[in-house]
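Input: a single structure, listed below in structure tokens.
All protein chains but one are shown in place.
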Amino acid sequence: MSALPTVESMSMLLPFTILAPLVAMLLIVFLPKEETKTIKIVSAMGMLVSLVLSLYAFLTYQWAEGGMQFTLTIPWVPDLGVNLALGVDGLSLPMLLLTNLIGFASIYASWNIDKRVKEFFILLLILIAGVMGTFIARDLFIFFLFYEIVVIPIYIMVVIWGSTKRVTKEYAAMKLTIYLLIGSAFLLVGMVALYLAAGANGNPTFMFDQLAARQDLYSPAFQKVAFALMIIGFGSLISMFPFHSWSPDGYAGAPTAVSMIHAGVLKKIGGYGLIRLGIFVLPVGAKFWAPYIATLAVVSVLYAAFIALAQKDLKYVVGYSSVSHMGYVIIAIAALNPTAVTGAVGMMFAHGVMAALFFSMIGFIYEKSHTRNIADLGGLAHQMPRLAIGFVIAGMASLGLPGTVNFITEFTIFMGVINVFPVHAVLGIAGIIFTAVYILRTIANVLFGPRRSEWDHLTDIRGPELVPLVLFGFVIFFAGIFPNVLLGMIDTGVTSSGLAKVLETVSQAKMGGLF
Amino acid sequence: MVEFNFATVLTPEIAIAVLSLILLAIGLLIPAGARKGMMPLTVFSLLGVLGYTLYDFFYGQEAAFLGGMYMHDQFAVYFKVLFLAAALLVVLSSGGYVQKLPKHRGEFYALLLAATLGMMLMAGAGELITIYVGLELMTISFYILVAYLADDARSSEAGIKYLVLGATSSAILLYGISLIYGLTGSTQLVEVAGRLGGELTPASLLATVFLLAGLGFKISLVPFHLWGPDIYEGAPTPVTAFLAIASKAAAFAVLIRVYLLTMNSQAFSATGQTLLLVLAAITMIVGNLIAIPQTNLKRLLAYSSIAQAGYLMVGIIAESTAGIKGVLFYAMIYVFANMGAFAVATLIDEKQGSSEIKDLAGLWRRSPLATVVMTASLLSLAGIPPLAGFVGKFYLFSAAMDQGYVAIAYIGFVMSMISVYYYLSVVKVMFLAEGEGLPDVPVHGAIKFTMVFTMLITIAIGLYPTPLAQMAIAAAQSLF
Amino acid sequence: MFKEMHDLFQWAWLIPALPFLSFLIIAFITKRSKRLSSTVSILAILTSLSLAIAIGLGVIQAGKEIVEHPAIVNVNWLNIVGLQIDFGTIVDPLSAMMLFVVTLVASMVQIYSLGYMHGDEGFSRYYAYQSLFASSMLGMVLATNLLQLFIFWELVGLCSYLLIGFWFFKVSAREAAKKAFMTTRVGDFGLLLGMLFLYTKFGTLDFAALSAALNTNFQDVLVIGTAGYVTVMAFLVFLGPIGKSGQFPLHVWLPDAMEGPTPVSALIHAATMVVAGVYLVARMYFLFDFASPAALQFIAGLGAFTAIFAASIAIAQDDIKRILAYSTLSQLGYMMFALGVGSYSGSMFHLMTHAFFKALMFLGAGSVIYALHHKQDIWDMGGLWKKMPITGTTFFIGVLAISGMPPFAGFWSKDEILANALHNGHPIIYGVGLFTAFLTAFYMSRLFFVVFMGPEKPENHPHESPWSMTIPLMILAFFSVFGGFVALPEHNFAWYIHYGEFHHEAIAWGLAGISVLAGLLGIGLAYITYVKKLISAESVAGQFSGVYKLLKNKYYVDELYLWIIKNIMDGMAKVLYWFDIYIVDGIVNGLALVTRGSGKVLRRTNTGQLQTYAMVFFFAVVVIFMAFAIGESQLAAINPLATLGGAK
Partner (left out) sequence: MMNLSNLSVGLSTYLLVGAMLFCLGLYGVLAKRNIIALLMSIELMLNAVNINFVAFNRFLWNQKIDVHYLLTGHVAAIFVIVVAAAEVAVGLALIITIYRNRRSTNVDELNWLKW
């Protein structure tokens, strides 16, 4: 560690990380649209750069110091108090890495796109950059800016490259977009209210740490209302019951890359926001709403798991399963203790990798066989052994098999939750049974069983198509076998942020009513 | 009254007046064949005036003359900049369109400038009669412009509708003015404010409502909005653009002055603000909801501009520097956002002779630039970051919430997200539909410049709003 | 002397590591070449075997030392706020014994598979799975804390899933694999909960630390609340073994698991994985011990019930592998209730011996199936004794061993268990055990007589299996014969592997005699029924047709579960899906519809009639005026801003 450059000198690392895909995007803009190969390679290069950079950040992050590192702060809109403030800590660094992993893989997952290639990759790169931005922003305004940047490219991508199954892609796209935007409208109100409340002492700010530091300016009543707004906004983003109905349809309609990014990282912004903004800034409100949120979370876990049982379309299965898994994240956030929060972030990472792998595999199945209907598929392990491996890995990760990163993160969550909400926890853990049921059914019906001649023409994934499998497979098992690499990192974020102390004070705080 | 140099403060107005007359004369004297140069002439002279006005904004001195009948403060100059910029962009984007006009090409620019002059007067006016005169100068020029396509029944229908309704509304406005004059013995806003007194007599109440109605008509505030869509749809597209952008802004300039000075007397605030809040809310809701099922681009933009008026009202109601700043900021970016959209609309109208949304089908293939510009403009109108509209809305609603009007902020934000629905359905048509058999629409020259310029400004302000924000703040402070 | 032993025990981690390495090698390098793959795998497991033997000898040498102070090595695995987990290896007689058994059976099976799986296209994949299984199983044996154990526990589950479904093109195999995974998952749910509660209570999952904590907290444990808490945890933890070791009611997956290749059944579903549950209970014995007696009684009762329940089913089965499967279930029940009645050593002893002879019999069955080209119904077989002498002999040894005939291995362990059951005051359990012994002897010998004696079937052309298959049979047969003698010496099996105070019991020959008698009765009955045909099985079945049907259909447990899954679970899924689409999503779409609809309605206000517009304008003015006028009096009073949400 000592040999590596110090954090101060690295303040340009994050800007470069986010600029890499944008530069690639600009290059592509000026490429002729026939040069599809070049376009793909350029975008892959761009993502590779930022992946390497974020990996570098991940490895050189000083655990001992903790807190925000690789920071960069530029006053942006003085009259609002907006700063272009970037930085990462133990909470956001894994998410940044996740974004780049999935972004990089998504390029390869869409390697076979042949319709309007240029536009596709332009939009994809914008999308990835936007998601990245939300995780490295240290300023609420910038965070929100980046978050809403991603909405429109997604819409266009779904509409153009999406697929119409149970619902038309137009419907899916519009639903996805408007649902999230209206959620973000409430978020915006809450954000403004928070901003005004924090600016009451004369110097307005959007900086997360400042907002968190000005606890005394937020009355409990205010915190309750503001946090409720956060829940509506972020809750619908992380697809918490009953705000989840956009996500299965959306994923089903979206092209593979979008599904990967959306399920993989985008909806994690909800969880991330709830932690950064909900818990750190509005702990009292969080405490007030925690029981309700926990209940909703458990409902989403079981409810979505059950519904996944009844699905016929692969993407719907994974869509609902992601709703179900996000339930664990939400309940962990509601538990309001460091262990659970660590687990939550870890789970977001784990689920992101898993979902991305799942969607990429499904994407390959779909683009080769042109169907996602489980009943029509079967015995694909004969024709596509490699794809089958990827599919099984994803499935096993999804049902939380030990050895995959998903298990240990889920376990951490349970460990954090079981004291706070024992009943919820037990119910939630019961979810793993149903998860196993629908995952195993899907695997069995899609991959195993007698060889089907109509699929003999399918070719196994090869070449660039293997990238998602290799990348995610490696991450899933590596982080699963050496969990300290991930969870330890998150742990430094949680501890150095002084979350424990905040929650301590909150737990003493008399709320009246429920407490 | 500070000492002022008559020339310095009135230069833009005079210049525009002269220019307008010159163009008129040219239109009459020079044979139709040799009128190629009119558009460049207009553009460059406008450019010059705009440049001077900008200089004036930063370095000119405050002045009020004819006993406060005419103000020369940064607020006024800010709006003059806005009008001139709008006029410039409209002229730039309408070059091809005007060339295709069957007759009366010459007068077009002259009238445009006359309208601009009227707006500038409105912005500067500190006295009710002056306001009225400016307003009528603008409106009457617009009557003609709206009905400019003499052979097109729709155009003339729009014209006559606008005329009748506009005249009626201005009559009502005028009646209100007369009452105020009677009550206070003066039409100077400052003195009126002084003499109107705290409590509302029925007469003063009537006067206030009449004033509100008259101005509300111009900014198409629900329920005075009904004329808008028809006129927007029927009028020639560049005119629609100018109508939507500049005349509305001018009306707002007046409204702000009148509201802050007179209407906002003690008795007014409690009830009147509630009333205005309700009106603003209704405006946002109705405008956005009706826009959803529209099939004609210009009509859709008309309803969206009604909704935008609602957003702007919020800023006024906040009656704080922040609020006014928000209004000014938003009005300016609104010019660019709308101008981008209308430039594309003009182009389509020019090339395909229609402004139905379905005629945008496959525009992505036929003209990528136009598509991108249109998308950017619409999204900016919808207030999606990183485009300017987002910052503007943020200013407006944060100002309102700062005054404690939370509900209006909810409505505003939710409505603006709903508005994304119809904006996106336009985007969808452009990107998704194949548009078989529709012609290519190459973008060249001035209109291309307009498109690119507006888009760049929209994005630039969205990413770095500080400079414009500073200007808006300066202008807003000059009022208080 | 103990010191260098300790250095040896340091290297225990190699035992699981080597097979894992071979798994990686096969998966990523040699999977193209069948020969290489199998060689790598077998070399790895044999090395592990030798290491295991070395450690076993080490343990025997270390003697008292190691019995009292197990050799534990720990490295930190996860360390975050509120969760510290180590990974490590524990070497004590128990784990040493397990290591030996697992590595031995595993290597036998892998060698055997050379012949059995010969020519299968998935040959390399098969050996990859085998290696993976071996490493996970061994890792589980060496686990020093519950979480580590759980992790490997799940991994062996995965391997079992993969190996049952090895022939994934067979729908039956596919379904069986799924069933196995799901059923055990139910148990794991409990185990997981148990772990969580244990950790929250004691702040550790390390076996040593846990038992220490329980010891120190013994006083509070006496407090009923805590005792109750511990008991609850004990029950939760025990759910895992119920699933894994196929105790009733989660036994249903094991018979279906026979869909896998026979060597797999021998290794995983007879000798090693299924006893994981027993092993877990043994490891966590202190927990059950401290818990209120109900816990152990429950274990005993359930084990005994499973034993007799499975045995009774085995009588009526015709599929050779299924018979063995049910006998496995019943033997597992034996081990469980042995633990329940406090015969810790007996249970472990039986675990070992059972591993030997059950693996032997499965491999034997496999060799028969191999010879008859995958026929499995015992009534299609017969007279194989002459055709397949080695298989026949070894199988017969197995039968004697499981029937508890002296001096075969089964005799010693079974006898010890039964004796303990009686001594520790569980006469009923004893009775059940005895009767089960009788049944076991009966159906096993029934199997043997039908398959190897009796008339030959002309359509079969069996011949003895290749050496690769018979040699393992012989080796296992050797252990089935002599494996039991470890009970004899002064420092016998029980001296090494015991719980609490060790007190030496001489073998109670009286009781032994009784159980041997029971065994003989069973064998005799089978003999006169199926060889001498003095009793017609058909007529008996006819007389008790109801009972027979019940047994033949395994008490309809599967049907019950199937019904529950089909109707309750899937039904609920459908209902919820409907709810999601038409209610939750319906509301969303409804709102969208309302929005669009209201737009459509409102646009009608633009009639296009300019006089209507003027009218509206005029009335708007009037209304606003009125509102304003009224407002001056009332509106201000009820401050509508408040109703709007934001009072100033």
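Odds and ends about this structure:
In this document, chain identifiers A, B and C correspond to the written order of the chains, with residue numbering beginning at 1 in each.
Everything that follows uses one rule, which is that contacts are C-beta pairs under 8 Å (C-beta built on N, C-alpha and C of every residue); 3 or more make two chains touch, one makes a residue touch a chain.
Source: prediction; values computed, not measured.
Counting contacts over the entire complex, the absent chain touches B, C. Checked against the full complex, the candidates C:553, C:567 or C:611 give a single residue touching the omitted chain, namely C:611.
Checked against the full complex, the candidates B:163, B:372, B:387 or B:443 give a single residue touching the omitted chain, namely B:163.
The residue touching the chain not shown here, chosen from B:136, B:319 or B:350, is B:136. Interface residues of chain B facing the missing partner chain: 67, 129, 132-133, 136, 140, 143-144, 147, 150-154, 156-161, 163-164, 167-168, 171-172, 174-175, 177-179, 181-182, 185-188, 229-231, 233-234. The omitted chain makes contact with chain C at the following residues, 603-604, 606-611, 614-615, 618.
To be clear about the criterion, only the chains that are shown with their structure count from here on.
Chain A and chain B have Cα centroids separated by 42 Å. Rounded to a whole number, the gap between the C-alpha centres of chain A and chain C is 35 angstrom. Annotation: 76 Å between the Cα-based centres of chain B and chain C. Residue positions 178 of chain A are each in touch with at least two other chains.
The part of chain A that touches chain C in the complex is made up of residues 175, 178-179, 241-242, 244-246, 249, 303, 306-311, 337-339, 342, 379, 381-382, 396, 399, 401-403, 407-408, 411-412, 414-416, 418-419, 425-426, 429-430, 432-434, 436-437, 440-441, 444, 447-451, 483-484, 487-488, 490-491, 494-495, 500.
Contacts from chain C toward chain B in the complex involve residues 595-596, 598-600, 602-603, 605-606, 608, 610, 612-614, 616-617, 620-621, 624-625, 627-629, 631-632, 635-636, 639-641, 644-648. Residues 76-80, 119, 144-145, 148-149, 151-152, 155-156, 159-160, 170, 174, 177-178, 181-182, 184-186, 188-189, 192-193, 195-196 of chain A touch chain B in their complex.
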